[in-house]
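A protein chain is absent from this complex, but the other protein chains hold their places.
Let's turn to chain A:
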Amino acid sequence: MSIDIDTARKVAHLARIAVKEDDLPALAGELSAVLAFMEQLNEVDVTGVEPMTSVTPMRLKRRADVVTDGGMAERILSNAPDAREGFFAVPKVVE
């Protein structure tokens, strides 16, 4: 499977990473090389094999659905690039 420039542009947008138009051909080439390497997986007979979901067989722990923590808005906001009045601030989303 080879990745063309249009696909590279689409993947970059899906990943929310801005890639300059000039850099797309090199990116497409690198992604194609990695995917070509992955093609080896098609040689394996995986008939009847369940995809692994957990490397150690364990049941995920459960706990009561109750509030266990909170009341620390200031600490949570302390690393925000832009925080105002107890909220994270972002560019306008709704016109």
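Going forward, a contact is a pair of C-beta atoms (placed from the backbone, for glycine too) under 8 Å apart; a residue touches a chain by one contact, two chains touch by 3 or more; residues count from 1.
What we mean here is this: contacts and distances are computed from a predicted model.
> For the chain not present in this complex, what protein name does its UniProt entry give, out of "Branched-chain amino acid transport system substrate-binding protein", "ABC transporter domain-containing protein", "Cytochrome bc1 complex cytochrome b subunit" or "Glutamyl-tRNA(Gln) amidotransferase subunit A"?
Missing chain, per its UniProt entry: "Glutamyl-tRNA(Gln) amidotransferase subunit A".
> Tell me where the left-out chain touches chain A, residue by residue.
3, 7-8, 11-19, 26-27, 30-31, 33-35, 37-44, 46, 49-56, 58, 60-61, 63, 72, 75-76, 78-82, 88, 90-93
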